[in-house]
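A short worksheet on the structure shown next.
All protein chains but one are shown at their positions in the complex.
Per-chain residue numbering starts at 1, and chain names A and B are given in the order in which the chains are listed.
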Amino acid sequence: MPAAVEVAGVTKRFGAVTALSDLDLRVGMGEVHGLLGPNGAGKSTLLRVLFGLVAPDAGTVALFGRDLREGTPEALAGVAGFVDRPHFYPYLTARRTLELLGAVDGGTPEGAVDRVLAEVGLADVAHRRVGRWSTGMVQRLGIAAALLRRPQLLLVDEPTEGLDPGGARDVLALMRRLAADGVTVLLSSHDMAEVDTVCDSATILSRGRVASRGSLAELRRAAPLGRHHLVTSDDDAARGMAARHGVHVFAHAQRGLAVEAGPAEMHEFICDLGRHDVSVVVLEQELSPLTALFFELTAA
Amino acid sequence: MTAVLATEAVAAPPRTGRPGWAVMWRVELTKLLSQVKVRAALVACVVVPIVFTLLESTQSSVPGDTLFGRWVHESGFAVSLFLLAFTSQWGLPFLVAIVSGDVCSEEDRLQTWPLLLTRSRSRGDVLAGKVLAAASVTVAGTMLLAISSTLSGVLVVGTQPVVGLSGAVLSSGTALAATLASWLVVLPPVLAVVAIAVLASVVSRNSWAGVATPVVVTLGFGLVSQFSAADLVRPLLPTAGFDAWHGLVRTGVYTAPIRESMFVSAAWIAVCVGVSAAVLHRRDVVQ
Partner (left out) sequence: MKARHLLWPCAAAVTALSMGGCGAASVTQARVENSVAPAFAQLYAQQQRLLGKGAVPGAQASADCHRSTRGSGNTGAGDDWVCQLLLQVGGQPSGVYTYDLNVKANGCYTADGPQALVGGKSLTTPTGRSRVNPLFAFDGCFET
């Protein structure tokens, strides 16, 4: 059975800049796969290559076993999504836009437009011209336009960008619902927390290359220690006790201490503080292990 | 099992039905006719001839420099032919510019190329839809001009015989046929200018350049054509076709310029559309 997305040896240069370099990626059927990386890492370029918007200089790309290089439009059957932000025609209403996009697709069933508008919460404003809409509404319309194709593979770039927390939560819930229905999702994101909640696996890109990949569990295992901000009633004593637990402590930029430790070591350390009458005033996670991994892999 | 069903679903053949270019033609036509500037241009095609005819009928002087200008008080057909001669230089290129000049550069300006190109239509179909939509709306505008000019001339001035370009007087029936045929004969060069506008729109990716090009090019070609030194080049320019109707409104009709105009226009259309397709096919869409 072919993978949903199979990328092998893809290289893309824009003039002197190499956006993607000998990149491999495989997303299995039904997976929810995160694509991570800082700006300029090549996430958007990779998505453009998958959509056929940009032709790679080398390598092969196949979606559901269909080679994109043949250039036939059938290669994109069952594939939907957007790169960067979705953009629409300002002089058309949302409903008209979706009707036209449905026509481009070759026709949609009766009521499909209403269904997707309801699903993203835009049913009330469907009659308004898109030119006046906020970023969040446009983002949701982009998702609606993708859903209209009843995709088997959803490729989305920063799907929660521009959405308020409620909207972002709804979109992530939608992704989870689609995944439960068997849709393969490839989503690119800056936000580790987002990836953590939705994805089964992830690929971290840095400067056009794959820096790390695997299931989230594998990535967490390979991750360096997370970092916490700790303020206690006696920071000096805390420092002294840190070494006993294999916990790395240094001064925090604001106040108190920055603590790098694995979860088990952290637990032991905090309990020990209490036993020695050192109370915890502030304890908050600053970098999850995955985020620390992200920074480590994508740093200079 | 879900995965197996998923494979079957995506392996299914694409939808049957209308061919891709026909689907995109309808989509692009809807987009064009939803735009205020296009609707305004089509309304102008109806209103301007009416306003001109009514205003002119109140004047004692007649327009000087254009063919049939001196006869506009004497025959409604002269009104229509005068408007044909005048708009060939000053009206039709603007109509083409407004309708066709932004047809591809709009996608660059609004960053909507991905919207069209990620939905299982080939780039050739997408371009074909735009070319056909621009062409059909421009032809519709030209025909609106023709009908409005002829009707307002006939209703305001009348169906009198008109002095043709050979000096002989043409009867009302002959004049009507010659007038309608002349408006039709101007369509091939109009379509050639549409193709030039589409090419400018694709290559420049800039709305201003796309809209300005058909006007500048038509005026430039017209200017060059005025010199006898350009005798060899003139028949190869699409603007030569705007004069082809001169052979119809007369006794001793000659049609060679019409045939030439059709070939030359077809060549310009083929080259411009061909280059547009090649440029679009190879482009990396990176907005």
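In the analysis below, a residue touches a chain if its C-beta (ideal position, glycine included) is under 8 Å from a C-beta of that chain, and two chains touch if they have at least 3 such contacts.
The structure displayed is predicted, hence computed values, not measured ones.
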item	value
Contacts of the hidden chain among displayed chains	B
Options B:71, B:86, B:113 or B:183, residue touching the unrepresented chain	B:71
Sole residue of B:158, B:173, B:220 or B:274 that reaches the chain not shown, by the stated touch rule	B:274
Among B:29, B:45, B:165 or B:194, the residue in touch with the chain that has been omitted	B:165
Among B:176, B:264 or B:285, residue touching the chain not depicted	B:264
Residues belonging to chain B that touch the chain removed from view	62, 67-68, 70-71, 73-74, 123-124, 163, 165-169, 225-228, 230-232, 234-236, 240, 243, 246-247, 250, 254, 256-257, 260, 263-264, 266-268, 270-275, 277-278, 281
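Heads up, the rule we're going with is that only the chains that are shown with their structure count from here on.
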item	value
Whole-Å gap between the CA centroids of chain A and chain B	48
Residues of chain A that touch chain B when the two form their complex	1-2, 14, 29-30, 45, 48, 51-55, 64, 71-74, 76-84, 86-92, 96, 100-101, 103-107, 145, 149, 152-153, 181-184
Residues of chain B that touch chain A when the two form their complex	2-7, 9-15, 17, 20, 23-24, 26-27, 30-31, 34-36, 110-122, 125, 282, 284-287
